[in-house]
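Missing here: one protein chain of the complex. Every other protein chain is in place.
Chain IDs A and B follow the sequence of writing; residue 1 opens each chain.
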Amino acid sequence: MEWETVIGLEVHVQLATKTKIFSGASTQFGAAPNTQACAIDLAMPGTLPVANEQAFRYAVMFGLAIDADIGQRSVFERKNYFYPDLPKGYQTTQLDAPIVGAGEIDITLADGSTKAIRIHHAHLEEDAGKSLHEGDFEQGMSGIDLNRAGTPLIEIVSEPDISNSDEAVAFAKKLHSLVIALGICDGEMSQGSMRFDVNISVRHKGEEELGTRTETKNLNSFKFMEEAIALEVERQIDVLEDGGSIRQETRLYNADTKTARAMRSKEEANDYRYFPCPDLLPVVLDDAYIDSVRQQMPELPIARCERFVDEYALSAYDAAILSDNTHIANYFEATVKQCNDAKLSANWIMGELSARLNTEEKTIQQSPVNPDKLAGVITRIKDNSISNKIAKQVFDALWLGEGDSADAVIEAKGLKQVSDSGALESMVDEVIANSGAQIENYKKADPEKRPKMLGYFVGQIMKASKGQANPKMINEILIKKLNELI
Amino acid sequence: MHHYTIAELMTSLRNKEFSSVELTQHYLERIKQLDSQFNSYITVSSEQALLSAQQADQALTKGSASDLCGIPIAHKDLFCTQGTLTSCGSKMLSNFVPSYNATIVENLANAGAVSLGKTNMDEFAMGSSNESSFYGTSKNPWNTDCVPGGSSGGSAAVVAAQLAVATTGSDTGGSIRQPASFCGLTGLKPTYGRVSRWGMVAYASSLDQAGPIARTAEDAAIMLNAMASYDDKDSTSVDIDKPDYKASLNDSIKGLRIGVPEEYFQDGLDNDVATLINAALAEYEKMGATLHPISLPHTHLAIPAYYVIAPAEASANLSRFDGVRYGYRCDDPKDLMDLYKRSREEGFGDEVKRRILVGAYALSAGYYDAYYRKAQQVRRLIKQDFVDAFTQVDVIAGPVAPNPAFGIGEKSNDPVAMYLEDIYTLPTNLAGLCGISLPCGLSSDNKPVGLQLTGNYFAEAKLLNVAHQFQQHTDHHKKTAPISNASNKLNSNK
Partner (left out) sequence: MKHDDINALAHLARININDDLLDNITDNINSILSLVDQLQQANTDDVEPMYHPLDATQRLRADEVTETDKREALQANTPATEAGLFLVPQVIE
C-alpha cells in the first residue's frame, strides 16, 4: 500500500518596513521589552489604526513578482480570539479581499527538473507580540513583550501542490531568496522574519480525495521544517495503518527533542467571527500606483542571472551561483564596477572569499573585505603589481584588518612585484651565474624535457626575490637567456 | 452667572464683568452644592479647572482669545483625558488614567475652554437612561424621579442643572439627542467622520460620533467649531472643509423644505410629544418653511439592524478589556482563563455583557449571514431612504423619542423596552447623517420634549441654522429646570 503526501504551506513573512502596519512605532529588532509598543499597539482605549503605505507597496511588489492578480480593493477584517500576545483580542488581517490573488512560484528540484507551486493568495496582517515563559519574573507567570505586536506580515498561502519535504524546502528557500531579492524582508530566520506553518495530510497513492490534515505551526528554519514534515508524515501513516484516523489539529514541533505534539489551546475549534474592521476603510490602489511599484521593483534572481551571462560574459554556472543570493550578487557587481574584470571578480568571490566566509561562518555582508578592497587587489593583479600568489597574501592581510586597502598592504609589506625588466634581467643573470650544474644539465637535456626544468630556476629567482618577481616576465627572460647559452 | 449661554458669556468676559476664574469658581461651588441631587459628575477637576481658567484670563486680557476661551465645560467620561480618570461609567476602567487626550479634548483645550470634570454615562455608552453606570444613575434635573436619558445622561444633566455651560457627549444610536430631548437642551450629532474618534473609547466604530450638548443652537455651533477637525490619526475622519458654523446661523429659512416622515408619527408616539412636534412644525411654517410628507419605508428595520451591528462591533471593541495591560483585574486569578473570565465578569455590568453576547452570536459561524451581513444590507436600504428623501427636501423633522423622560427603574428590567426608545434616532446613525435635538416644549407633566431635525451629509451648518431660527422665534430653549434649592444662595451672584 503506497502512500503519498500532500503538503500546503502558509508562510508568514515579516515586511521590512520601518514602522508597524497600523502605528508609527519602530519595528527595529532587539529593543528592550515594550519600548516599541505605543498606545495603539497596546490596544489602549480610544486608539485607532492607520495603515502603513510601505506595507502595501511591499505586498504589491510580492504579488507582481509571482505574477499574481493584485487586489486593488482590499479589506481588513477582524479575526477574534483571546491570547495575551494579542492586545486587542482580535488580529487585524484580510480574508475575502486580500491584497494579492492567485499566483505561482517555480521551484527547481535536486534532479534539475522544475515544478510550479501555485499560490492561493497572499494577505496582509499584523504580527502578535511575544510570550516569555522564563525570565526575571515570578514563577508560574508569563511575561508579555508587545514590541513585535503590529509588525506587518504578509501571509503567503500555497495550494496543496507540494508532495514531499524536499519540495517544501525548495519552495521555502525560493520564497526566502525572492523576498530578500525584492528587499521586502530581511530574511533573518533566527529573528523570526520568516515562519512556516505546514499543513500535511496523507492518502493512498492515486486516491483523489484529500486525507484529514494537521497543521504544524511556527517553524523558523528549513531544517526544522524538513524534520517536522518527516515526523508528521510517519506519524500519520502509522496511525492510519493501525486502523486509526487522523484528528484535525494544530501541532507544535520541538526542535530540541525532535518531537511534536498537539497544541493545548487550539484543541477546541475556534470560531474567529471574522467581520470587516470598522476602524479601517477599504484600501483602493489604482493602476498608476501598481505601475509605480512595478517600476521600482528590483531585478529578480532569474533576470539577474541572464544579465550576468550577457553583460559580464560569465558562464551559466557562475552566473547562477553569483545571482542566487542578492547580497553576493550586489557584492559581485560592486567589485566589477571598480576593477572592471568580471572573470577575476567571479573567481575570487566564488573561490578565496567564499572559502574564508564558510570557515568563519560569516555571511558576505559580514566580510571584512568589502568590494572596494577586493577590487583593489584585483586591480593590482591586472596591472602586474602583484602576482596571484602575492595577491592571496594581500587578501589575507586585508581580511585580518592589517590595512585599509590593497595598496596600503602592498606598500607596508613591500610586496610590490618586480616587473622592471632591467632588475629582472639582473636577477636571472645572478641565478644563472650561481647555478652552474643545473645550467649544464639544461644544456645537455632533450629539448622536449627542458620546459620542465625551468621550475628550478624560477624557484630560485622567486626565493631570491621573496616571491615578488613577476613570474610571467621571469619565464620569458629566463627562456631567452638560457637559449642564448645553448 | 450660570444662566448665561456661551454667546452671552463671551461678551461678559470680554467686558470684564467677571473673570473666567470667578466663573469657574462659581460653577465649582454649584457642583459641590447641587450635584449630589443629580449624580451628574463622576470626576470634578477643580485644580486643573482653575489653572485653565487663569490661563484663559490671561488670553482674554491679551485680546487673543477664541470664542470658547474661559468657558466652563465638562466632558463625557468616554473621552480620554490625560492625567484624569476616564472610567466610561464602568468598573472595568474605574482605575484608568490615560496618558493621552482624545482629539476633541485637545481641540477644546486649545480653544481655551475650561474643563470642570468628567460626566456620568451609561456603561461604555450602551444605554438610553444612564442607569447602567457603575457610578449610579444620574437624575433628570427637571424631575429627579426620572432618567436624564442616555448614554450621555450625565452630560445632559450637567447642562440642565447648570453645572457647566456646555458638555461633550457621544451619539451611537441617539445618545446625545435623546438625553438632550429629555433635559430640554440642544444636542447635535455631527455627520459620521466630521469629528475625530481618536481617544473616544469605541462602542460601535461605524456609528459613534462625538458632539456638543448645549443650551442653544448658537452655543452648539460654537462648540462644534472647536470640536470638529480632520484627524489623520482616525482613518474614518473625513478631510473636508470646515465652515464657520456660526456664520450661517442667521440665514433666512424662507422656502426651506421640511420632510415629515409618516413612519415617525405612528403608534407608540406619546400624545404630548405628537402635539408638541406638530406645533413646532406649524411654527416653522409661520417662518416660511414648507412641510412635505415623505416616507422612509425601512424605518421599522432600524432597531433590529442597529441591535445587530452595534453589539457585533462592540463585542470586538471590548475584547481588549481583559485585565492584562490596564483596567480591572480580578483578585488571585488561578490561571489565564480565570483571569479573563472573572475580570470581565466582575468588571462589566449586565447590559454590556448582554450586548457582547448578542454581538458574538451575530458574528458566529452559521449566523453571520443571517444576522450581521443581513443587518448591513438593511443598513444600505435605510441610507437609500434618506438619500432619496433629500432629493426632495432640505431637512427631515420628527420626534426624538417616543415619550418624555421615563421614571428611574421603569424600563431597566426590560432591555427590549429600552431599545424601543431609540426608534427615531437610530436611522441617523445607521446612515451616518447629522441630527440635532432642540427643545420644543414641555409635556403635560412638565417634562421637556425635543424636536429632531436630520440633515444631509456634512450639512451641520444648515441644521444649526434651521435650529437657531426656531430658537429666535420661540423660547422653549430658555426654560430651565426647577432646581431645588441650595442654589438660591448662589443666585444673588447673577
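To be clear about the criterion, a residue touches a chain if its C-beta (ideal position, glycine included) is under 8 Å from a C-beta of that chain, and two chains touch if they have at least 3 such contacts.
All of these numbers come straight from a predicted model, not from anything done at the bench.
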Query - Touch with the omitted chain, as defined above, among B:7, B:51 or B:238 - result: B:238
Query raised in the report: Who touches the missing chain here, B:26, B:242 or B:354?
Result: B:354
Query raised in the report: Just one of B:3, B:380 or B:478 touches the chain that is missing; which is it?
Result: B:380
Report task. Among A:51, A:464 or A:479, choose the residue that contacts the chain missing from this document, as touch is defined above. Result -> A:51
Report summary line: chain B residues touching the chain left out here are 95-97, 99, 192-193, 206-207, 232, 235-236, 238-239, 298, 300-301, 303-305, 307-308, 315, 319, 322-327, 329, 333-342, 344-345, 348, 350, 353-354, 356-358, 360-362, 364, 370-371, 373-381, 383, 415-416, 419, 430-432, 457
Query raised in the report: Mind pulling the chain A residues that touch the left-out chain?
Result: 17-19, 23-26, 32-39, 42, 44, 50-56, 82-84, 131-133, 135-138, 140-146, 252, 263-265, 271, 273, 276, 278, 280-284
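One rule holds for everything that comes next: only the chains that are shown with their structure count from here on.
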Query - Whole-Å gap separating chain A and chain B, where each centre is the average of the chain's CA atoms - result: 57
Report summary line: The chain A residues in contact with chain B across the complex are 39, 42-51, 78, 80, 82, 84, 87-90, 144, 271, 273-275, 278-281
Query raised in the report: Any idea which chain B residues touch chain A in the complex?
Result: 79-80, 86, 88, 93, 96, 98-100, 102, 197-202, 204-206, 232-236, 312-313, 315-316, 319-320, 322, 324-326, 336, 340, 360, 363-365, 368, 372
